[in-house]
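One chain of protein is taken out of this complex; the other chains stay put.
Letters are used for the chains, namely A and B, taken in the order the chains are written, and counting of residues starts over at 1 for each.
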Amino acid sequence: MTHPEQPNAAALWRDVVVLREQTPLVHSITNFVVMQFNANVLLSIGASPVMAHAVEEVADMARIAGAVVVNIGTLDAQWIPSMRLVLETARILGKPSVLDPVGAGATAYRNEVLAMLLQEKPSVVRGNASEIMSLAGMSGATKGVDSTARPEAAIDCARALCRDIGGVVCVSGPQDHIMDASGRFAVLDNGHPWMTRVTGVGCSASAVIAAFAAIQPDAWRACLTAMAFWGVVGELAAAKVSLTGGGTGTYATALLDISGQITEEQFCSTLRVSYR
Amino acid sequence: MTHPEQPNAAALWRDVVVLREQTPLVHSITNFVVMQFNANVLLSIGASPVMAHAVEEVADMARIAGAVVVNIGTLDAQWIPSMRLVLETARILGKPSVLDPVGAGATAYRNEVLAMLLQEKPSVVRGNASEIMSLAGMSGATKGVDSTARPEAAIDCARALCRDIGGVVCVSGPQDHIMDASGRFAVLDNGHPWMTRVTGVGCSASAVIAAFAAIQPDAWRACLTAMAFWGVVGELAAAKVSLTGGGTGTYATALLDISGQITEEQFCSTLRVSYR
Partner (left out) sequence: MTHPEQPNAAALWRDVVVLREQTPLVHSITNFVVMQFNANVLLSIGASPVMAHAVEEVADMARIAGAVVVNIGTLDAQWIPSMRLVLETARILGKPSVLDPVGAGATAYRNEVLAMLLQEKPSVVRGNASEIMSLAGMSGATKGVDSTARPEAAIDCARALCRDIGGVVCVSGPQDHIMDASGRFAVLDNGHPWMTRVTGVGCSASAVIAAFAAIQPDAWRACLTAMAFWGVVGELAAAKVSLTGGGTGTYATALLDISGQITEEQFCSTLRVSYR
């Protein structure tokens, strides 16, 4: 039996089934580097991606979408009004929104823009440890867009951020920590180091969170299922690729393959989740 | 023997041979999500892709290109003058042009922009059923960028659109319908459902149409060959991938492999074309 606030693997898997049945539309404003991979990841899990950034239409897209995701990887002044508008539209309509603060702390400009976007109270923020620490106003020593801080050190920052946005924060890394303003706290121990050797794997995690949030009204649980799913996929893909002697190119392909083919049995036997 | 207005597979294959010999330059203004895949598809069929969107140079690019393609997937107000200019330049120079109305009907903004672009009378419009219905001013119930209307229901709309632009319209889907203002009408029955599970496969069809239109002066026939080629590639790639248990990641790779390796015998024995 599973505690409702401490769902086991089988409980999380039910959301995967629902996602595949409902094929939710996910509206992304994301960065140029990862657009193609993110769209293919969303398709592989059973979601329907739409990417649009024109301020003239993003509110309309958010209205027909089940969830929105904003990613600032290739930040551009002209896109910021659209990023704000899509987060605001989601908030007003009560739709889930995800913010991926790529490179937070790397430049003053990113920090200013992120401070503004956080005012729109996204449902979920997912970042690596140094990004989350930077968001919470502490020094995270961000080196470009990769994390140089340990996820554990970011947990206090993440808790403060949860209270600030009144929502869910995920600190991703070798372990993923998913927490919300009510104090729920899950730890995931899946994944593989190669997930940092293919561009867009982290950004895709944020897109996957949005997809699950479109079909699961509890944003903390949606985030948990998404990170659980993606971490298990990353681990199974690495196991598959290592059998054939492939490298990171083959791994990127395997992520998409496994994401669409993973079964309940594989998911449940691989997932390592715990609660604090 | 093949009727000149009802070319059989062997007749269509001759255009593939010509394309591979002539390596036409195709100028694309397309969306961010699919640019890389579209460029790789064009290279795989033997064409030479160039992507440029600056209003300062798009007319120059259109002048040296054999054909142009405009795709509004990630529409941006600043790109619209370039989209108009490249279609206008092609029209004035008598070069073939293809319009891919991604997400037509999804937002009012898209519809306005598309109405404007249609005034430039592109040689070919290719879209899914709901996009074509939306273009023709009817309700197609577009959900994001995926089609929710049956291709057959869009045929009357497509015929009206043919008359409006004085050109060729392709309604793509499980079957592809290719028609022109003079009443020619071909139906293709190739492809595979996985073609909708990899981003950019539809957009690449439009790029492939432009490539064939660069070497085949009859735009209807160029569109027919292109859709025939791409549908057969999609079907053969699925057959190959299913043998090895691969998923949609492997499938995207296989599309490029097969596109460059397909032989006349494979093409002719797989193609299912009929005429009305």
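Just so we're on the same page, a residue touches a chain if its C-beta (ideal position, glycine included) is under 8 Å from a C-beta of that chain, and two chains touch if they have at least 3 such contacts.
Owing to the predicted nature of the structure, the values given are computational and were not obtained by experimental measurement.
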| item | value |
| --- | --- |
| Among A:V198, A:A214 or A:I258, the residue in touch with the chain that has been omitted | A:V198 |
| Touch with the omitted chain, as defined above, among B:L19, B:A65 or B:C223 | B:A65 |
| From B:A52, B:L85, B:L118 or B:C268, residue that would touch the chain that is not displayed | B:A52 |
| Residues belonging to chain A that touch the chain removed from view | 31-37, 73-78, 103, 106-110, 143-146, 197-200, 246-250, 252-253 |
| Touching residues (missing chain, whole complex) on chain B | 25, 27, 32, 35-36, 39-40, 43-44, 48-54, 56-57, 60-61, 64-65, 78, 252-261 |
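Methods note: only the chains that are shown with their structure count from here on.
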| item | value |
| --- | --- |
| Approximate Å spacing (C-alpha centroids) for the pair chain A, chain B | 33 |
